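Up next is chain A:
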Amino acid sequence: MGRTVIIDPITRLEGHGKIAIFLDDEGNVVNAYLQVPELRGFEKFLVGRPAEDAPQITSRICGVCPTAHHMAATKALDDLYAVEPPSPARKVRELVYNLFMFEDHALHFYVLGGPDFIVGPKAPKAERNVFGVLKKVGSEVGLKVIKTRKAARDMITAIAGKVIHPVFGLPGGIAKPVDESLRSKLLEVANSLVDFALFTRKIFKDLVLSNREYLDLILSDAYTHRTYYMGLVDSANRVNFYDGMLRVVDPNGREFAKFDVHDYLDHIAEHVEPWTYVRFSYLRKVGWKGFEDGVNSGIFSVAPLARLNVADGMATPYAQEAYEEMVTMVGSKPIHHTLAMHWARVIEMIQAAEKVKELAEDPEITDTNIRNMPEKPRGVGIGVVEAPRGVLIHHYETDEKGIIKKANLLVATQHNSARISLSVSKAAKSLIKNGNIDEGLLNMVEMAYRAYDPCHACATHNLPGGFKPIIHIYDIRGNLIKVIKP
Partner candidate 1 sequence: MSEVRIGVYVCHCGKNIGGVINPAKVAEYASTLPNVVVARDYVYMCSSPGQSLIEEDIRKYNLNRVIVAACSPRMHEPTFQGVLKRAGLNPWLLQMVNIREHDTWVHEDTPDKAEEKAKELVAAAVARAAHLYEITTEKFPVIKSAVVIGGGIAGIRASLDLANAGIKVYLIEKKQSIGGKMAQLDKTFPTLDCSQCILTPLMVDVSRHPNIDIYAYSEVVDVSGSAGNFKVKVKLKPTYVDWSKCTGCGTCVEKCPGRAPREFDEGLGVRKAIYFEFAQAVPRRPVIDPKHCLWFTKGICRVCEKVCPVKAIDYGQEERYVELNVGAIIVAIGYELYDLSRLKEYGYGRFKNVISGLQLERLSSADGPTRGKIVRPSDGREPKTVGIVLCAGSRDEKHVRYCCRFGCAAAIKHIYYIKHAIPDAKVLVFYTDVRAFGKGYEEFYQKYRSEDNVFFIRGRPAEIFEDKDGSLIFDVYDSNTGQLINVKADLVVLEGAVVPPKDWEALRRVLKVSCDPGGFALELHPKLRPFETTSDGVFLAGAIQGPKDIPDTVAHAAAAAAAAIGFLAKGYVESVPYLAVVNDEVCSGCGLCVSVCPYDAITIEEREGRRVAKVNSIRCKGCGACAATCPSGAMQQNYFTDTQIISEVVSLAGGAK
Partner candidate 2 sequence: MSKKVKVALYWCASCGGCEEAIVDLAEELLRLSEVIDIVFWPVATDFKKSDVEAMPDGSIDISIINGGIRLTEHEEMVKLLRRKSKLVVAFGSCSHLGGVPGLANLFSTDEVLKYVYFESPTVVNSEGVIPREEVVVDDGRKLELPKLLRYVRSLDQVVDVDYYIPGCAPTPDVIKKSLETLLSGVLPPKGSVLGASSRSLCDECELNKTKPEKILLKDIKRVHQVRLDLSKCYLSQGVICLGPVTRGGCGTLCIKGGMPCTGCFGPLDKVVDYGARALSYIASIVDYDDEAQAEKFVEEYIVDPVGWFYRYSLPRSLVRGRYEGLRGGAHG
């Protein structure tokens, strides 16, 4: 029997991932497994908790995207108590949500995923990190990154109470109104965010798109999968992070389904594998066909690229412009190139910034009518948002006192995990031939993986992080014969 290559764990993404690659006797890849090695059982210990505590409890699933969980849970509460927030409250929520979307994308672009391009995939590995980025773009830019993120996060603190684990979400509204002095700060910040987003687009253009080599890499077959895509769209089928209908397009770009989140059970199912704690989402109506892509496989993906694929466009002018540029450059939709995820992320960052500005300017934002009082819970509450990493669904069932009896949390990375496995093994197959294990394998595999910005903290409520990857190569008898270090 063949050899086993273990990359454990992958770095620079929020979540502990482990990849095992199996080689046959000819030294070609048989299979690659993405393993997610922990489970915290939030769904279980939410049982017995009062529903109104869910927004604060579930935010602890992930400290990187706590706002996504907090918001999904809060929306589930609106639904549970059948009480819509007053328009001002809804706008404040959306404002906070876009601030969050912005800073999270910024984090990924500059610290986690960006380095691959900004510094370059072929650059020495030791430089392919945030410090490398700073070197490449200059420390004043680095400082700008830090400052801008901080400004956005401080605004979240000011409105939501805390940025790491917000507290402001209540069924039918929010805890505290925005006052004028805060709004004037918001306006300042909003402008700086827009500037920064456009600046980021410029960096991406200059360093990546204008670099043929990188572009080819993005478009290369190694990073391409023809799967379904799912994401939220507004009434005009434009990208919306906070609310809307779930739209699914097939690998050929045709609308496959468009549904209200209440019907998610008809559309989404999950598959269990014994070698990982993560569950694999797939389209119930297409079915689970194993780890393969194509129209007949229910595997779908979410996250920035998916959102752009299911939408007909962006909701804000600059973002729309960048979006059109992307579609024209790639030439077709849906875009199946995993690495274009970074591109999509930049475009979304622009929309988030523009949205923040738009909402900060809205006169209603300082209105004090921020609560509609909930009455009796109606037993079930389902909420959905677009987390930075994709569709996030919280589903609670409660008793008549609003105590949670059952919880189901569908997280972006669960939706992506099947496609991530595809990407990983495809990358591996293209880089491991007849026993020759290219030193570049390590990062190529990682790049494929990292593009999704997968958050296993979310997917499994597991801890993020891990070590720099090491590849272990075993002989037939399973003895270690080679170790590749970064």
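On the choice of candidates, all candidates are chains of the complex that A comes from, given by their letters.
Assorted remarks:
Simple rule for what comes next: a residue touches a chain if its C-beta (ideal position, glycine included) is under 8 Å from a C-beta of that chain, and two chains touch if they have at least 3 such contacts; residues count from 1.
Quantities reported herein were computed from a predicted structural model and do not represent experimental measurements.
For chain A in this complex, the touching partner among the options 1 or 2 is candidate 2.
Across the complex, chain A meets candidate 2 through its residues 1-2, 4, 11-12, 14, 20, 22, 30-31, 33, 35, 37-45, 48-50, 52-53, 56-57, 60-64, 66, 77, 81, 107, 125-126, 129-130, 143, 146-147, 149-150, 153, 157, 160-168, 170-172, 174-176, 264-265, 268-277, 279, 281, 284, 288, 371, 373-374, 395, 401-403, 406, 408, 410, 457, 461-468, 470, 486.
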